[in-house]
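Every protein chain except one is present and positioned as in the full complex.
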Amino acid sequence: MKKKYLNLLLIPILLVSASVYGQKKNKPNPLKEDAIQSIENRYSDLTNLSDQIWSFEEIAFQETQSAAALSDYAESLGFKVTRGVAEIPTAFVAEYGSGSPVIGILGEFDALPGLSQNKVPYKSPLHEDAPGHGCGHNLFGVASLGAASAIKDLIEEGKIKGTVRFYGTPAEEKFFGKLWMVRAGLFEDVDVVMDWHPAAETKAAVQKGLALVDFQVEFKGQAAHAAADPWNGRSASDALELYTSGINYYREHIKPTVRIHYHIQDAGQVVNVVPDYSRIWVRVRDSSREGLMPVYERVQEMAEGAAILANVDYEVNLISGIHEVLVNRTGSAALQKNLETLGPISYTEEEQEFAKKIQEATGKPENGLVSKIEPMEETAVHSMGGSTDVGDVSYVVPTIRLSATTAPNGTPWHSWAVVAAGGMSIGHKGMAYAAKALSMTMVDLFENPELVEAVKADFKENLGDYVYKGMVPPGPPPIKSNLQ
Amino acid sequence: MKKKYLNLLLIPILLVSASVYGQKKNKPNPLKEDAIQSIENRYSDLTNLSDQIWSFEEIAFQETQSAAALSDYAESLGFKVTRGVAEIPTAFVAEYGSGSPVIGILGEFDALPGLSQNKVPYKSPLHEDAPGHGCGHNLFGVASLGAASAIKDLIEEGKIKGTVRFYGTPAEEKFFGKLWMVRAGLFEDVDVVMDWHPAAETKAAVQKGLALVDFQVEFKGQAAHAAADPWNGRSASDALELYTSGINYYREHIKPTVRIHYHIQDAGQVVNVVPDYSRIWVRVRDSSREGLMPVYERVQEMAEGAAILANVDYEVNLISGIHEVLVNRTGSAALQKNLETLGPISYTEEEQEFAKKIQEATGKPENGLVSKIEPMEETAVHSMGGSTDVGDVSYVVPTIRLSATTAPNGTPWHSWAVVAAGGMSIGHKGMAYAAKALSMTMVDLFENPELVEAVKADFKENLGDYVYKGMVPPGPPPIKSNLQ
Amino acid sequence: MKKKYLNLLLIPILLVSASVYGQKKNKPNPLKEDAIQSIENRYSDLTNLSDQIWSFEEIAFQETQSAAALSDYAESLGFKVTRGVAEIPTAFVAEYGSGSPVIGILGEFDALPGLSQNKVPYKSPLHEDAPGHGCGHNLFGVASLGAASAIKDLIEEGKIKGTVRFYGTPAEEKFFGKLWMVRAGLFEDVDVVMDWHPAAETKAAVQKGLALVDFQVEFKGQAAHAAADPWNGRSASDALELYTSGINYYREHIKPTVRIHYHIQDAGQVVNVVPDYSRIWVRVRDSSREGLMPVYERVQEMAEGAAILANVDYEVNLISGIHEVLVNRTGSAALQKNLETLGPISYTEEEQEFAKKIQEATGKPENGLVSKIEPMEETAVHSMGGSTDVGDVSYVVPTIRLSATTAPNGTPWHSWAVVAAGGMSIGHKGMAYAAKALSMTMVDLFENPELVEAVKADFKENLGDYVYKGMVPPGPPPIKSNLQ
Partner (left out) sequence: MKKKYLNLLLIPILLVSASVYGQKKNKPNPLKEDAIQSIENRYSDLTNLSDQIWSFEEIAFQETQSAAALSDYAESLGFKVTRGVAEIPTAFVAEYGSGSPVIGILGEFDALPGLSQNKVPYKSPLHEDAPGHGCGHNLFGVASLGAASAIKDLIEEGKIKGTVRFYGTPAEEKFFGKLWMVRAGLFEDVDVVMDWHPAAETKAAVQKGLALVDFQVEFKGQAAHAAADPWNGRSASDALELYTSGINYYREHIKPTVRIHYHIQDAGQVVNVVPDYSRIWVRVRDSSREGLMPVYERVQEMAEGAAILANVDYEVNLISGIHEVLVNRTGSAALQKNLETLGPISYTEEEQEFAKKIQEATGKPENGLVSKIEPMEETAVHSMGGSTDVGDVSYVVPTIRLSATTAPNGTPWHSWAVVAAGGMSIGHKGMAYAAKALSMTMVDLFENPELVEAVKADFKENLGDYVYKGMVPPGPPPIKSNLQ
C-alpha cells in the first residue's frame, strides 16, 4: 500500500520551493494582478450565479438548474462545455485553451436535505423541509469557475499557454459523483488539479480527512401475522436489529480512528405483521483506506451472521467508497505563499455583527469571522473529521486544496448557519477570495513548469506503489436513488 | 375484574332457549320470509353498493366516499341519518322507527393499505400500491345495512314495533373507530347489537379474539456528527434498539397467550449524523384485557430503562386499545338456529373453480368454498388469532356476531385473495346470506322480548362487576394520523 | 412420527379393562394382601434406607453411597445384583426369578445441589451449600425396591411366576442416566415397567411432561489486552452475548409450548482481557420431541451466526436429550383401581401441622397434606411443566406411572421444603404407600397376562411407526462432568 508521508524528507524540498517559486509578500506578479482584476470585474456575475444556485436548493444528482447555470455561464465566456459526462446528467467539463500544462479545477454545487434557510442570523427555513446549501457549495462551484475564467482570460490574451479545465462535479454530499468522473478517465490528461472548500478559516488545506465506504444491507424473511402465527414468520427486522447489535459490540474491537455509523432505513411496514423486509445504510470510515478495508470486510461478513441468527436471507450492496486525500504539501506551499500575499479577508462591522448573532444562536463563542493567514499546518498522520470525494481525484492527479472563510468561527457545519452566511456578503467575500487565491496559484503552475514537476514528484512519492482503484459498483451511477 | 365464562351453567339455558325461541328447520316464520324477500328485492342495489365501496379503496378514517354512499342509500330508503358522529367525519348513524326495543347493527367499510387487486384469482394489483378490501369490509357495511333495511320495511309495514339502528363504523383496521363511538355514548340506549364478519366459513361467531393496546414511544437525544464528534451525540436510535432488545428479552417472561409486536417507524434520518429522534409503534395483545394490562404497564416502563441506557428523553403515548369480545352465547344460539334454517350458501362450478385457483395461488389445499353449517362451537378460554373493536361494543351492549363465507377455505386473510373474492359473486353471495341471517335474528329479537331479556341476562352474567372503561387518549380521534 | 393419542378409541378399552381385571374396592386379592404385608414387614428397613440416602446428599452420577446402600440391601434379600451397568458406576440392576413375564421397576436416588436442609418446617440448611433431596429421590429408589421385594417374596413362595427387576437409575436431575441404560439395551427383554414419583398428590401419572434437549455451545476467540489493543482481540464473550440476544429475539417465533433457557457458564476470566473463551448451556423443551427437533436445529444454527458476528470459532456439543412420556392409560387404569382400593394416606395432626408450617414458610395456602384419590385425569395434548428421563424408557417399553404424596399441597418442588418433608414421617408414609400401590399393580401384571397384552397394545398404538432413537452423544456417559 501507499507509503507513509515522509515529513522529514519533504521539509527541505519545501524550503527550496519557497525560495525558488515564491514571491515576496504584497508584491504579486503582474499575471496574478491580472487574474485578481478579472475576478473583480466579474464579481457581480459571480455573486448573482452563487445566489441563484443558493436558491435552487438542489440535492445530489438532482442539480439540474445549478449545473445548467454554471455551464451556460462558462459557455457564454467562451469555454467549450461538455455536459452530462461520466453518465451523470449534471456533471460537465468546461475547457479553454490547448496543450500543456493542463490545469484542472473542481467545482461542487449540490445542497443538503432539510436545511433551507433565509439570509438571517437565526434559524428560519425559507422553504419548509426543503434542502439548503449547508456546505456552501453554491459558492464552491462559482469561485472555481471564476478562477478558471481568470486563467482563460490570460490564455486568451496570450499571456500564458496551456489548458484550463473546470470540472462541474455533482453529488459530493451523497454518492460522491467524482468517483464516476474518475472512473470515466476525465482526469487522465491533467497535470495538476486545484479545489477549495468553504470553511470557517482561510488556509492551505493539508489534512487528509477520512476514507469511507457506504453500503446497504437488505434482509429478506417471511411475513406472518404477528399475533396468530408469529412462528411462521422469519423477521427481517430481527436480523437488522441483531446486525446493529453486532456492530455495536464490534466497536470495542476497532481502532480509535475508525468510525462505523448506520441509518436504519426500513425495519418493517405495519405493526401486526412479522416484517419480511428490512434495509440499513452502513458507513465505515477510517483515516486511511488501508485501515478502512479490513473493517469494511468484517462489517459485511457480519450481515451473514445476523441473517443466520434470524433465519433470513440477506444481500450486501456497495453504494460507493472514497479515499482520504493524498495531500500535496509542495503544491500547498505555493498556495500558502499566495494566501500570505493576499492577506486576510476584511469584514464590515455589519458582517461581524451578523456572524456574532449566528454564533449566539448556535451557542458558540461570539468572536465573529476569522480569516487570518496562519503558517501552514503539519499534516497529521490521522486527521479526523469529515470526508470528501476529492480524495479520489487526489489519488489520480496531484491536487492542491484551499479552505476559505465563508462562515463565522465555530459554525456547526451542515447547519442552517452555513446556509445563511453563504447566501449573503460573508459568503460572497469568501468566494471571491478563493477565486483569487486559486487563480494566483494556477498562474504559478502555468508559469513554472518546475513547480508542476515538483508537485508531481511529491504526488509520486506519496502514492508509492499503491495502485488506485475506485470503489463503485459496476454500471451507471445511482442517479435516481436520490429521488423521493 | 370480569367473571370467567361459566360454561356449565349456560348450557342448560341454551337448551331451554332453543326450545322456547327457536323455529323448526326449513320453516321460517312469515316475518323472516318477508325479511329475506326484502333483501332479495334489493340484491342489485346492495351488490352495486358493495362494488362501489370495493373500488373506493379507502383506508381508516379516510373513508369519505364509502361513508357517503352508505349514508345516501340509507337516506334514500327513509332512514334518518346523522353523519359525522363521535367527532369522526366518516362515522354515522342511520335509524328507523321508534320506541323499544332498540336493535343496533354494525357496518364497517375501511380498506387496507397496499392490497389493491383485480377481480382475478391470482395476484394482480388494480392500482399499484393502493389500498384494497383485504378484510371484506366492502361487503360488511352493505350486508348490515341490507339487514337493517329489511327490518325497516317490517316496521314501516307495521309488522313489528321498535327501532332499528345502523352504525356506520369506520377505521376498524387501524385506530379502532368504535372506541370513540362508544365514548360518545352512541350505544347507551341500545338493547342488543348485531354484527357479522366476512370469513372463510359460516357460523355463529363465539370466540373472544384478543384484547390489544397500541402505543407509540418516542426517544429524543442529541444529534452530532457521527465521524467528527459522536461523543457529543446521544442517540435516539440506540435507545430504540435497546428498547426492542429489552422487549425481546421480556418475551421469556410473558404468558403463552400474550403477544408483543412493534413497528420501528423512524430510527434516524441520515447515515452521518447521530440520530436525535426515533419512534416505534408497539402493540400488546392478550386473550383478555385483564391479562393485557400488566404487560402493557411493563412495556411502557421499559421505555424509561432504554432511555436511561442511551441517555435520552422519551415519551410514551397511548394510541388506542380494545377489549376482547364478550361473547353472548344466548344470542348466538338464536342466530345459530337461523343459520340452520337458511342452510349453506350454494356455489356455481365457476365460483368453486375461481376459489380453487385462489387456493392454488396461495398454496392452500384446493377444496373450494365451504359454507356448511356446523354445530355451535365451544367458546375457548383463550382464543387466539385477531382482534376487533367490536370487543368494546360488546362490553357496553349485548352483541351477537356472525361469520359468513366470502372467500375460499384457508384463504390468507388481509391478502389480495380476499379482495378478489370480495369483489365478485362469491363475496356478493356471502353478503346477501349475512344480511338474511342477521335480519332473521333481528326478527327474533323484535318478536321475542324474552329473548332480548335472556340475551341481556347472559351479558350481565359475563360482565360481572367489571366496569368498562375505553382505552383512548383524551381529545378527538386521530383522524389525520393516517394521512400520508 | 408417532401418532397422536387416540382418546376416544381408548375409552371403551379402559371401561372393559376395568370390568375384566379390576377388583372390588376394599377387597384386595390375597396376593396383594401378601404384598402389602411384605412391605409393612420391611417398613423399618425401608425408612432407614431412605433416611440414609437422604443424608448422603449425592448429586447426579456421584451417588456412590446411595447406589451401594440400595444394591447391598437388594443383595441381602436374595436379588441378583449387577453393578455399574451401562458404563455408569452408580447404575445397577437387581433381579429375582426367571422367565416371563419380566416386570421392571425404576428407582432414582440422586439429590440436587444447594438444597441441604434439616428436618424442620422452615429453611435451615443441614450442611451449608451441600446438596439435598429436593425431589424426594431418597424415597423414590427405596419404595421401588420395596415393591420389588414384595414381588420377590411372592415368586420365592411360588405364588407367582416370572421375573421382577429393579433398575437403579442414577442422574435423573442432570444428564439423564436412563438414556445410557436404554442405549445399553437393559430394557429390551422387559414386558412392562413401573415407576412412581414423590409428589404433593396421589394419582396415576398420566401427563406427558416435556421433551427436552441439553447442549453446550463454546466460543473461542483471541485474547488481547482490553485497554492496550482491544482491536487485536476477538471476544468470545461478545459471541455469547450476541447468541443469547439472538435466542431472545427468536422467542417471538416459537410456539407457545416451546421453552428455551440457558445458563451462561463462562463468559471471560478477568476484567482486563478480551476473553478468548466462553461457554453456555442451552436447554430446549417442547411438549413433544417432534416439536422440539426443529427448534433444537435452529438454536444450534444460531451459534454459527453469533460466531460470525463476533469473528470467533464455535463448537456445539450435545449433552443429552429426553423424550416426553408415552403415557399408557391402560396400565394407568389398573393402577388407578389399586389406588382406589388402598384409599388415601392418613396423617397425624402433627404431620398436618408440620405441613402447614411448611406452607406458611413458602407462602402457600395452609391446607396441609392431600392424598385423596381423584378419578383418573385426561391426558392433555400439551402438558406443560417438567421433564423426566422416564420418557425414554416409556418409548421402548410400556410404562405405568404413579405419583404419591410425600410433601404438603402446593410445595414448591426442588426446594428445601421437599427435603424437609422427605426426611421425616410424611415422606416415609408416601414411600410405603407407593411401594404398596406399585406392588399391587405388579401383582395384576403377573396374574393377568391379558392385562400385560392390553398394556402392550396400548403402547404399540401410541408409538405408531415412530422409531425411537435416544439423544446422547457417542461414547461413555459424562460421569465426570458433574465433579466440581
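For the reader, a short list of remarks on this structure follows.
For reference, chains read A, B and C in written order, and residue numbers begin at 1 within each chain.
Just so we're on the same page, a contact is a pair of C-beta atoms (placed from the backbone, for glycine too) under 8 Å apart; a residue touches a chain by one contact, two chains touch by 3 or more.
For clarity, every value in this text was computed on a predicted model and none was experimentally measured.
Shown as candidates are C:Y43, C:Y122 or C:W281; the residue that touches the absent chain is C:W281.
The missing chain, though absent from the display, is touched by one residue of A:N138, A:T202, A:S245 or A:N272; that residue is A:S245. Touch with the chain omitted from the figure is made, among B:N138, B:T202, B:S245 or B:T330, by B:S245.
Contact with the undisplayed chain is limited, among B:I36, B:A67, B:A111 or B:M302, to B:M302. Even with one chain removed from view, subunit B keeps its contact list with that chain: residues 226, 230-231, 233-235, 238, 241-243, 245-246, 249-250, 252-255, 274, 298, 301-302, 304-311. Residues of subunit A that touch the chain left out of the display are 245, 248-249, 251-252, 256-257, 260-261. Contact between subunit C and the unshown chain involves residues 113-114, 210, 212, 214, 225-228, 230, 237-238, 241, 244-245, 248, 259, 261-264, 267-275, 281-283, 285, 384-387, 413-414.
Operating definition for what follows: only the chains that are shown with their structure count from here on.
Chain geometry summary: the mean Cα position of subunit B and that of subunit C are 48 Å apart. Multi-chain contact residues of subunit C (touching two or more other chains) are listed as 245, 249, 252.
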